[in-house]
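All protein chains but one are shown in place.
Here is chain A:
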Amino acid sequence: MTHLDEAPRSEKTEKAVAPAQGREKKLPGRDRLTVIVMVAVPLVLVVLLVWVPALLSVALSFGKWNGFGDLDTIEWVGFQNYQDIFTIYPAFWPAVQHNLIWLGFLFLLPTVLGMLLAVVLDREMRGSRFYQTAFYMPVVLSLALIGFIWQLFYSRDQGLINQVFHSEVDWYGDPDINLWAVLVATAWRHTGYIMLIYLAGLKGVDASLREAAAVDGANEVKTFFQVIFPVMRPINMVVIVIVVIESLRAFDLVWVINKGRNGLEVIGALVAQNVIGEATRYGFGSALAVIMMLISSIFITIYLRTVFREERQR
């Protein structure tokens, strides 16, 4: 927090960094205190509940701890946890595979579909509002609830699918297919979300660009790829990051179905299993958490860079 007092004080830095709005003078003492408190209170909260725990997770991942004793009952084991995860933990590689399937599926179906819907619905079309509402209504529902609702379709004895096809598939229970059943349910929600993002992005496409392309005789497909798609580049970037992070975080649906077992292993659920499951293995769970954190931090960096580049351009 020391920067807070320094930054506006030195004239040199003020000139060096001051963008359009850098016109403030040195604040009187009381106002400076106000500013410090206004930033410090939220900052303390986010640091204590997000950043400190993140670092502690990294530290704990090098130890063995059942979480009951004091901190000095932690037995430090170096990279043992990571080694165990990669070599002997049976659920890990299936979980990685499932997360990757999750990612691939989200990209190929709901994301592409959401984008196409947005492109079509961006047109002057009768009932566009109604269609939009229909597609993004599932977005307001939680994934846990979605898992619940889709049971009406997937239940073995009373589900609609089995009733229509006279089949006896346990869609949520059969480890060979339950992942796909879950993905379809996720897609129901994800499509509308992506559509919404692209609809907003398309509002930024200058209509005259499109008209110019039409005058030049470019057809719809060509216009899309040559005019609209390039303009949406920052949006595409954000969507990629969102889809990756959502796939990595996948948790709610599988947890509400079977706590992430039996064909529905995902990394996020494995972490929880190691903490609130039968065995509390804090070090091991932390190592899993750190793996998640490392993957996500790559994409968080990409995201922040995209956002900040836009920020600076303004």
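Methods note: contacts are C-beta pairs under 8 Å (C-beta built on N, C-alpha and C of every residue); 3 or more make two chains touch, one makes a residue touch a chain; residues count from 1.
Rule of thumb we're sticking to: contacts and distances are computed from a predicted model.
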The complex's invisible chain, by UniProt name, from "NADH-quinone oxidoreductase subunit N", "Putative lipoprotein", "Sulfate transport system ATP-binding protein" or "Carbohydrate ABC transporter permease": "Carbohydrate ABC transporter permease"
Contacting the left-out chain in the complete assembly, out of A:108, A:200 or A:279: A:200
Candidates A:42, A:104 or A:230 - the one touching the absent chain: A:42
